[in-house]
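Before any comments, here is the structure.
All protein chains of the complex are present and in place, except for one that has been dropped.
Chain naming follows the written order as A, B and C, and within any one chain the residues start at number 1.
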């Protein structure tokens, strides 16, 4: 099976997430990066392309979309790894030319853009994959499969949290800069950058539909224009309740995404920083430590694992799993087939839901944490 | 220094918390239990008193208060360990006779009783000590001292949680029965039984004054009349924010009280089930594991510790520390002195604040989680 | 049931282990401390006795043994908590007068004394209880019961370790001083002080008989006369093998006694610093976290527990369990009965085995870690 020809928008030198996407695309050898428009500045784009030995480098994403679409062996898919406010404009160009889009999250910086992007994706024959990468962790798949199988019964309570500490004080380096600029990141700060992950995971793992939320947002660092701490109460359709905490000002938390789900028959707990473990307590029995590929872990985790239990896989492998799922879907599409029933990846609808989450948080907080529908 | 003569109200055979109080009072050998009205039924009271070799056993607390007050060597203090709805009536009898009261929490089952009890305590020469026992843990004292010393800077975020799982399904044994009966426990279920602990700890550790809360309460088990899960957002005076989660339906959580506090200079994390540890992260430095009596722990923890680091102390020792603080205060009072400045224990005001917390939770939840002042 | 009248030898002001024994004897209210010869210096003995409100204080243990034996309500049992080299002489005086002895470990400072003490104990009607306190931890009882029940199959491998760090540098305070003086502690340093605990636990938990050992001892701190680090290989009768590491120069280890046992059907792991947990892995199934009094824990742990799961018990409660077992045995003896079959405590034979362990370590090490029979 030939590798999928991949392009990239954004991700020039010293961009964090672009390098992550490239590694993720390589790990399972299903993609070959052959083209890029790696920066908003043509010179930087060229320099970055050269450093990566890219066969084809473009000045901007539109040029790239047009030309690649005309090539016989042009790119089949593109990874969009720019700041949030560029996602929509870039994705549109590729979608309308039938090039599959793998897009970083959050989907867009505004709700209006998100809705437009949904339409663009629905109007296209191409696939749209959103890299809510944490859904690629094997033990997240394991948790989802267990909940679907009824192992913890009906879900009652979902506790999701995503604390970090890197914005505890004012930062002026590149990663911090655009992420705290509402024009580029969107109206949400921690809510958009990391809260969306926690929210997405809460829905993904439980299969629940969110109903409404009440949010109390703060910007604790003087002069910050977007939230750096968010306290959110969640209600799900069917009666389950949740809490969500996202923070970038919680010293001692590097990237401490955690999700805990409690049903009437048991509980599950997972932490991103130790991702190879899933704690499972069937009510009335001892707590079990299920490990990736170990005893107690099933097919949902195994199909996204590469090495035996006790050999930890991490963030990059979880990210690579999104690319592997994308590869499954894209190669099935090549052959006019549907991918297997196990293939799951975050979609443009999940992306819309994330942007709606941010929008709802901001609106609720502005109304003194009133309940806002999702 | 002669031991303090102690009586007990409640705590008859097979009462959980009464036995805990008795052990706690014995550990440091400052008290001697000499009298009791151990049950609401005189027969049970007598039987329990005999089993404990108690010199003096009474039919009820009023009889005990009257007679002990007349004895030359009657009790100097009484422990009240009945269900919540009896606290006020019992405490009043002893307070008005100048007998110090050590009372289990929550203070009372109703806000009206709580206010009356505050008046009774204020009108009395006797001391009133509330056994919010978790404030007796050495590493909680350590955390409080560090925050007071500015080690984490200005507090911004407080995450308190107290999940348990024992009420995941309907239970019919004694402990469960009265705790889920609003007539005896009060209008709050998990909020009253354990949420008050988490709330008290949040205030005790940070020194912050609570301002208001928004609460979303549920009774997930069919037919349950009080909340078994509470999601609460907190606002403190001065701008700090908090979340509080109490639950008795979270499988895999035995008694998982946890508090995390984040300031602009660092963070602290403590978990009741592993109480000899305190995680401290000065922002920009590695996380430190401070241990009870170990390197990095100071006087506030040491004065309430009995054994060297690495020799774990637990729940009973933490509880005993409340009794030790009470003993300090009572013996100082004997001599007409003030106890030393380090002596700290939860007061009737803390108790009132706890009952106000429950009341606010219930009222907020009834109003769709509207903000309610504290 | 009247409390057991208890005396104490050693344990004067600022002695660590004496205070521990006193708390341990009080926790379950089965003993009453009424007499003491608390120091080798009569003046100190008197001062310490006064501080403790002891009814009867003696100049030395012999005087105490003689006089108490004559009293109508003299002590029924004595706790011996002196430095090791005094154990034999003190114990003998009480044993020969029919007073039960509760003695700290190691049994004696020399093998010759240990053998004499065995004879003295065997010749006496009185009971001899050795406070290998770690055998009192509920989850150690749980582990023992599980192994006895075959839950991990035939034991193959036992990994015991007991690292500390307090002697990493030269120390000159009292605790360090006598423990590093061979005349008072015996020929073993870490082997005697803590290695005996690890060795005792390995035997107690598995039920295996030790066969032989090979030991490589070091005194890393200049001028130290006894070992501060011991590497030991163990062979048990029947073919199981073990390793034992004791160290007092391992920075970062406060009191990190740990035991791991592996059989052909499963494994068990326990750590003293987190004593309420027992890890159990049935081969081919997920690892289980069994908690004290929690799901999966059985009667052997429950009978030595006081509070519900999630309410941690610690070192003092484990120590108190040895006193409770002693109380069971002593009160049975009062009534001319045998204690129940569950009552277990370390005996003089266990003590002899510990001293033999130290002796074997020292001899093996002197012979370049040759195998020495046990």
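To be clear about the criterion, a contact is a pair of C-beta atoms (placed from the backbone, for glycine too) under 8 Å apart; a residue touches a chain by one contact, two chains touch by 3 or more.
For clarity, every value in this text was computed on a predicted model and none was experimentally measured.
Within the whole complex, the absent chain has one touching residue among B:40, B:288 or B:331, and that is B:288.
From the options A:125, A:254 or A:299, the residue with contact to the chain not on display is A:254. The chain not shown here is touched by just one of A:136, A:210, A:275 or A:339, and that residue is A:275.
Considering the complete assembly, chain A touches the hidden chain via residues 1-3, 16, 19-20, 22-23, 26-29, 53, 164, 166, 253-256, 272-276, 291, 294, 306-317. Annotation for chain B: contacts to the undisplayed chain at residues 280, 284-291, 294-296. Annotation for chain C: contacts to the undisplayed chain at residues 152, 156-157, 159, 161, 165, 168-169, 214, 216, 218, 220, 229, 231, 233, 235, 239, 241-243, 245, 247, 249-253, 260, 262-267, 269, 279-283, 287, 368-369, 371.
Methods note: only the chains that are shown with their structure count from here on.
A straight line joining the Cα centres of chain A and chain B is 43 Å long. Centres computed as Cα averages put chain B at a distance of 35 Å from chain C.
Residue positions 253 of chain B each touch two or more of the other chains.
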